[in-house]
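Note sheet for the following structure.
Yeah, one chain of the complex is gone here, protein chain that is, but the others are all in their spots.
What follows is chain A.
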Amino acid sequence: MQLHPRHFGRDLRDKLVSKLMKDVEGTCSGRHGFIVAITGIENVGKGLIRDGTGFVTFPIKYQCVVFRPFKGEILEAVVTMVNKMGFFAEAGPVQIFVSNHLIPDDMEFQSGDMPNYTTSDGSVKIQKDSEVRLKIIGTRVDATEIFCIGTIKDDFLGVISDPNATA
């Protein structure tokens, strides 16, 4: 249940809903994660006029799609940046960092215009735009985004496709 202020108007419900979508979609909270999209309004309660301002607060019950990564969860992500400290990946709006301590030991950093991590035999390569499967080991939430620490040092984790192989 979410409280929601609104000025005046006659087509009030529609305005409330569109304001709710504008205000709430794309926000992020520690408990629920990212609110991606509102899918339905369950009910709109009675408004309460605020003393002094004329603002009205409505309780609105709604359904939405949220995205919340959990510690220990395994998911797939796209690599966005590689450097000698590790690499960054993105799963939708969530940023994930995998430090080089959490990349298997047999993978070495290679600098150059396309920095990457490669196994000694060159068979597996992590670079920008690679798709990797990783495990979340830590999360940090601030007001507008969720930041995760991930690892690929475990069974069945690592690259699932690299952009060159499919081309």
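Odds and ends about this structure:
The working rule: a contact is a pair of C-beta atoms (placed from the backbone, for glycine too) under 8 Å apart; a residue touches a chain by one contact, two chains touch by 3 or more; residues count from 1.
In the analysis below, contacts and distances are computed from a predicted model.
From the set "Alpha-1,3-glucosyltransferase", "40S ribosomal protein S13", "Anaphase-promoting complex subunit 11" or "OLC1v1008986C1", the protein name that UniProt assigns to the chain left out of the figure is "OLC1v1008986C1".
Remark: the omitted chain is touched by one listed residue; of A:Leu12, A:Ala37 or A:Val124 this is A:Ala37. Against the chain not shown here, chain A presents residues 25-28, 30-32, 34-37, 39, 65, 67-68, 70-76, 78, 90-93, 131, 133, 136, 154-156.
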